[in-house]
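All protein chains but one are shown at their positions in the complex.
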Amino acid sequence: MPKITIPLGPQHPALKEPENFMLVLEGERIDKASINLGYNHRGIEKACEERTYIQDIYLLERVCGICSHSHTSCFVGCVEEIAKVEIPERAQALRILMGELERAHSHLLWLGVAAHEIGFDTLFMYTWRDREHVLDCLELISGNRIHYAMNIIGGVRKDINAKQKNEILKRMDILEERTNYYVKLITQEPTILARTQNVGLLPTQEALKRNAVGPTLRASNVKSDVRKDDPYLMYDKLDFKVITADSCDVFGRVFVRVFELIESYKIIRQIINYLPTGAIAVKVPWKIPEGAAVGRYEAPRGEDIHYVKANDSIKPERVKVRAPTLANFASVRYMLEGGYLADVPIVIAAIDPCMSCTDRSLVLDGEKTSSYSWNDLRLMGIEFYKKKGIDFSKVKI
Amino acid sequence: MKIPLRALPEVIKNLFSKPATIKYPAVKAEVFDAFRGRIVFTQSECIGCDMCVRVCPAKAIKIIPSEQTHAEKKIFDCLMDLNHCIFCGACADACPKNALESSQDFELAQLDKTKLKLHYK
Partner (left out) sequence: MTLDSVLSPLFFILVFPGFFFLSVYGTFLEWVDRKCYALMQNRIGPPIYQPVADFIKLLAKETIIPKHCDTALFKTLPFFAMASVITAMLLVPVWPQALFPFQGDLVVIIYLLTIPTMTFFLAGWSSSSPFATIGAVRVLTQLFAYEVPLMLALLGPAILAGSWNITEISKFMFQNPLLLIVQIPGFLIAVITLQGKLERLPFDIPHGETEIVGGAFTEYSGGLLAFFNLAIDMEMVVGAALINAVFLGGSMGADGILAIVVFLGKTTFIVLLLSVLKAIMARIRIEQMINFCWKILAPLSLIQIAMNIALKIRIG
């Protein structure tokens, strides 16, 4: 049988963001797969160096639409560490509250997307309908559905009152009932099981070798969660379980995420019921003293790492973001090869990819040893686009 | 355990329940009190300290001296570029006099770009 190569992406209905997967097909089977990143590079890290710390919070929030709170919490945590600021307990609790609401929103969204990838649009519509309850909670607290802009250096911006607490608890009851229904649905509906079981296998050894993170790693039966391993904020005082699955396939990833939803509701209830009193923020000067810090944060998609270097000014010297999706891409290639073409969308979706999160890395070619400065890169860019007939040389930065 | 047609009861139940979606432009969507929409400006409060300009991550706001002359004190105009504004509300937080505030106005789409450049006087 002749092999054909098909390009999945950068424009493809299964991908919500542009990214390219070249698949070599032998009939319906995938012989070889390769991943090409870089369609979404926005230069956010460089832009961070041009702005003040306060402006960076809102910029880094836009690294990802779904883990917006994760990225800012991680960045703000680093800055607070450099400035040696201890934030009030109430602010910590509110950050966790937002973080867990965000996890619930992200996992419900993912469940819908995964259902859509296997053609189960009814489940997609149901989960997105129920996700509205989480978005309502987020809007109730922060004033926006997606980009909450809740963090500032030294605490959070908005407090919650008794009425808001009741509203959130009411919605948690609805969500818990719905999530229990989804647990039953995904473990009993034959077509869902047929499409997820034994698909995209990633054995424990491979997952560790390829540095998978988050639900992808936990579905390969590795108990790894930053919230437990290296507790930040006040996660060490909360009671929750790390969910793992031993099936190492897409079904395991669905299973882990659905049960994490229930754990998230549990954490949200604990926070609301035992919210510490006190201030929600402390004042931090604009100028951050010299120093560097690395922050780890368990985003809905896995471990998020930020590195911040400060040089005693109002602007950071360097900000580096390692989004969880980048760590998981190495496993995707392994999972795709040997599988069916029909399973490609769900296997890619199973790591919950966020392409724009990922696309800020440069690929270093081992052969070339010369290095480029920022200006060299800019000139190269101008040359590149000149060949395509677009002149950027007059654009001022 | 596999149960064929597991989703059937739920689907039939939903067939006869009220749809969750709304006919948006005909039925208005509701927002909560805390919603951060278009920023509104109260000229009499502004002292021209430029704090909002300094915190704005999108460089969407400008405070300029007003053209109208007033005997008692200096007054300022606010230039708001909704093309750039990301509705984070940082300017409203930074304002020491509450001259800037988030409103609940979110239907801001325009066909003409120039209409998005607001000049609060």
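Odds and ends about this structure:
A and B are the chain letters, set down in written order, and residue numbers restart from 1 in every chain.
As a working rule, contacts are C-beta pairs under 8 Å (C-beta built on N, C-alpha and C of every residue); 3 or more make two chains touch, one makes a residue touch a chain.
Predicted, not measured: the structure shown is a model, and the values here were computed from it.
Interface note: of A:58, A:120, A:148 or A:255, the residue touching the hidden chain in the full complex is A:120. Screening B:7, B:85 or B:100 for touch with the missing chain picks out B:7. When you scan B:17, B:44 or B:114 for touch with the missing chain, the hit is B:17.
Although one chain is hidden here, its contacts on chain A can still be listed: residues 4-7, 12-14, 25, 28, 115-123, 125-126, 129, 189, 191-192, 194-195, 340-345. If you put the missing chain back, the residues of chain B touching it would be 5-8, 11-12, 14-15, 17, 19-23.
By our rule, only the chains that are shown with their structure count from here on.
Separation between the centroids of chain A and chain B, computed from CA atoms only, is 26 Å. Only residues 1-4, 6-7, 10-11, 20, 31-32, 34-36, 54-58, 86-90, 93, 102 of chain B touch chain A when the two sit together in their complex. Within the complex formed with chain B, the chain A residues making contact are 51-52, 54-59, 61-62, 122-123, 126, 129, 132, 136, 139-144, 147, 149, 152, 157-158, 181, 184-185, 187-190, 193.
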